[in-house]
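First the structure, in the form of structure tokens, and then the observations on it.
In this view, the complex is presented without one of its protein chains, the others remaining in place.
Let's turn to chain A:
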Amino acid sequence: MKKKLFRGFAVLATLALAAGLAVTPAHANKNIVVWADESRGPNLTTTLETKGNWVPGYTVTIKSFANFDALKDAIDKATATTGPDIVVGANDWVPTLAKNGKLAPVTLTASQRARFSASQFYDLSYKKKLYGIPVDVNNVAMIYNTKLVTSAPKSFGDMVDYYKANKTSKSLKAGLCVAGGGMSWGAHSVFSALGADAYYFKSNGSINKSRSFNPNTFGNNVKKFLMDGKKSNGFFPATDTGCKDNFLAGDVPFAIIGNWEWNDYKAKGFTMNLMPVPGASAGRSGNAFGSVSGALLTTFAAANGVEAAAKSLLVDFFGSTAGQVAYQLNEKRPPAEKGASTDATVTDGQKGFGASAAAASIPQVGAILNGPSGTSYWDSAPAYWTAVLVDGKDAVKEAKKLVSIWRANLRAAYSDL
């Protein structure tokens, strides 16, 4: 009898505890959930705490992730019941997430589209459908140390000449290095300055599907400016290791830096001497990737019954002058929206990078750049620098291999553009 009593008690205790512990899922049809990384998440939260009624009748919940990779991992694994309504992420996520059915398209009115430059929509489009709103501009620009170099270089050769003339006397560790964005994304402006853009555009703004860079021109420029016979002349290191520290220490006169790290340079007393990487011939510049981060609409918003409200948040907050100004006061990146980018509250740093991007940049088209493992732009670009500058392989021969990879990636992306 006593045993039965205990068993009965156990069952009752279990049910009682379960009832107490059970968390009833929140009814989320008036709440828009936004996922963001460890920087944008807290800054969005702060912004929305100051003014939260961007979509009347709806609340907005921001979920921050420990870092960008954790956010990407989470959105990759998200399901209809766990996923966000909007994710603030990288533009090169768009093709993959759209292919996997995780993003929903957004339609903008003509006046809403006019708030952004047309090229910014390339970054967030897949198969001619737009999947989000450009939020902030991610770009790199070249900075020069005015304590070493008194005036801006006019050509790539000017920089190399300076390096060769002062290498020993000023104990320079390199001439130009990549401090921000790595040897693929960050170094595109060097590829471009020497004659190798990842892809080219027609005058009407569409991608030129039949044009690739000339490997002989590019390879010979690499030989002329970066090589000393079969060895690197030391002007441009093949890796980004130590570049930022070396530049800040005054051991490198020119560096390619990212707009997200501008405050580190400002703290060391550097001013706004930003410019695109000068080209092989005077008057030309290397195009940097002028990419944008986007607030991307997910398919989960429809499942959660808030798709229209989430689109309103995209347009009225993420895509408006007032919204981007309010947000960038905290996030401090160059805003993508035209009105916000010229707002008085936008800092000189934000404007400087914006100006450099305006001078020489190309949109980052993920469908072309994200090839298969090993042969994507992201893998092949740093491999070229290693093959030529470290392994001493022939710059022209390697350029021919590179152009065939990039051509194949462009061909493979035809249907996705």
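Convention: a contact is a pair of C-beta atoms (placed from the backbone, for glycine too) under 8 Å apart; a residue touches a chain by one contact, two chains touch by 3 or more; residues count from 1.
One rule holds in what follows: contacts and distances are computed from a predicted model.
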item	value
Options "TldD protein", "Maltose/maltodextrin transport system permease protein", "Cysteine desulfurase IscS" or "Carbon monoxide dehydrogenase": UniProt name of the undisplayed chain	"Maltose/maltodextrin transport system permease protein"
Identified contact with the non-displayed chain, of A:34, A:288 or A:402	A:402
Residues in chain A touching the chain absent from view	6-7, 9-10, 13-18, 20-23, 25, 29-30, 55-58, 79-82, 92, 95-96, 98-101, 104-110, 112, 127, 129, 241-242, 299, 302, 305-309, 311-312, 314-316, 366, 370-376, 378-380, 383-384, 386-387, 390-391, 398, 401-402, 405, 415
